[in-house]
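Selected chains from the complex are presented in situ; the others are not included.
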């Protein structure tokens, strides 16, 4: 019986012991204060880690095991409750540090606004960056009821930052008329309703480029992801999302980071969404990090 | 700050202020007293309105916004608890009044029996009326354990009223042997299991005719609509139901009214079914009312 | 059948039609962005109104009916998601307006921080104001992990604003050592664990003074109020809280306003907490407004 170190129960399965020897860093961004509808995604990262013990370390899809990828679960960034601006600054600084150390950042949300500072940091490191965005919602608002820091705005912010032509959205089935128009007029790609088929067309165009992939779990149909803030009927299945992750893995793009956001455990019967999220995290690591 | 009128929180998003200037009238029929299994659909209309605030007013499927349709949410008909006959009479009279005012009635149940007085009123107004019925169940019983007023009987009643050859059922996957036989012997159309493909075949036959569309939410698979009284495996997806609504929108039939019934919030994890219902209501309005 | 005005379903039972002729104004403050643990109280006011339809308008405790009190449900203040400072400013301005019109403000939270701007507005109107505070938590922090705007700070803010000797806390069973010490050293009253008995001792001392009463629903034991952000064992029963409200009603203090905060419907099995809250609101109105 060993009692010689503090108990460390809630880490994603198979996490390596040391930051230094790891390639991938998994981290949580427990923020949900700007959501306009149902909050609760602050508890997403914790629950995803917790249910990961029910997961096998081997992927029969990719014939690869977690021990083949050196990764480290760094826990959650301690974000200040209710302060959106300071949270965003902390996240950007955090990812800057990871990139300085040549890590592959793999983030877990939290609300989708957390992806904005991450993508900003990525763009500093990778000047030619492209974004692949899977979501039910456009997230292209300039503001939400007067607030420029809102979970409805991250894609607009990054699109304006790196150029709309470098952002590719898939699975979109909800948004304001103005958002779709803005995308159209500014050359931003939006695939409505579907993910896998349009992705097959786009990926060759991105060959060789550094790509950051941001996935809002609500790109899934509510049947497959009830545990999220804003459910929206008519989404894709978990099978299709897995296939899309694998499609990216098989492509010639250079994935340099990614995130999975908006898992909200309180609405999640049977921990179905958290389980799905932990499987997606495993496949993202095994598929995208060589 | 304005305090000059009573708060009106629970109205379907985008409802117009006045009955007179509206084309469509949205109304609830909060009745669930004849159901043979799990009650609770009386709270369906209230919850559908409540969650509609999470919905965008724009449909990327139809490229149309709610402000393009003049509609008015008239609230729930105050039905007498536990009195089926009087409830039915009140509904019929209510819809008679709507039709007198040349409105497009869009109803929310409540149990499926509420559709019977609505369809009866529609048939008075539109002599050549055809019914499109999407459901997991035949609803063709003459009675249920001795009761002629039961949620298992509305389609039988309207079929006998306007002639079975004018009723088209889709997605049916449950019923007594006698019900299927009766339909067959009397020339009533039943498409088992599927909705979209058979609908594509039937719609051209109904071109130009006035059509009332009644949708029981349990035509969806339980994965897509757990919040209903009687769940039944093997149903269609919300994607397919959306596509079916759009197929009708694109066809040459003259939709003159419709309803969506059997949403029961108490069984509805994450308010998934209510959210889906509110999206379906939006698409029905945007697609069917020119 | 009347269709001549917009449906107004979700108003607290018995609300009067007009702001002008009302003495009491009931309003919601749907804010939960600074909570350090579980969010969700933004939906409290909506759910309290919704379940109020299950309530009788007559109180057998006070032998008085809601029609005896002219009150108006003004709905929720439209607070900006995730912006604590602007929300607080809006609330203060809102209550300033109510007080200018000589109304009795009765607020529903939302997190407890919303009470801070209300109490500040009250103190402007009533220079000799005393605060009665019922809560499981001291709420006396200066800041929470660096944030001065936090749901752990409202009582500290008002205590520093009007003087700690004018604030009386009851039922407290959780807090940091420093918070209890600060109260002790600064002459602020704290009754630990109990509400009714110490209240009986304090009320005579406040006779004739204007008093604002702020109630955090978590002063109740989790058995009586599971639907809140931070449950804490060892609390009082709903019977005791009702008796405490009635004790204030029978006393000689001049209640000039009040609130009930931290009801979070998502954690609320059987809508028990929301139902209790709606009963408490009824008793507060019938007991405190002459």
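First chain written, first letter: the chains are A, B and C, and each begins at residue 1.
Here is the rule we use: contacts are C-beta pairs under 8 Å (C-beta built on N, C-alpha and C of every residue); 3 or more make two chains touch, one makes a residue touch a chain.
Predicted, not measured: the structure shown is a model, and the values here were computed from it.
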Inset, instruction - May I ask how many copies the whole complex comprises, since the file places only 3 of them? - result: 6
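Here is the rule we go by: only the chains that are shown with their structure count from here on.
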Legend entry - Equivalent-chain rotation between chain B and chain A, CA atoms, steps of 5 degrees: 120
Legend entry - For chain B paired with chain C, centre-to-centre distance based on mean C-alpha positions, whole Å: 41
Legend entry - Gap in Å, rounded to a whole number, between the CA centres of chain B and chain A: 38
Legend entry - Per-residue multi-chain contacts in chain B, two or more chains: none
Legend entry - Residues of chain A that touch chain B when the two form their complex: 37-38, 172-177, 180, 192-193, 221-224, 226-228, 230-235, 267-269
Legend entry - Residue ranges of chain B in contact with chain A within the complex: 53-58, 60-61, 63, 65, 221, 223-224, 237-239, 242, 269-272, 275-276, 279-280
Inset, instruction - Can you check the complex and tell me which residues of chain C touch chain A? - result: 32-36, 38-40, 42-43, 78, 80-84, 144-147, 149-150, 266-267
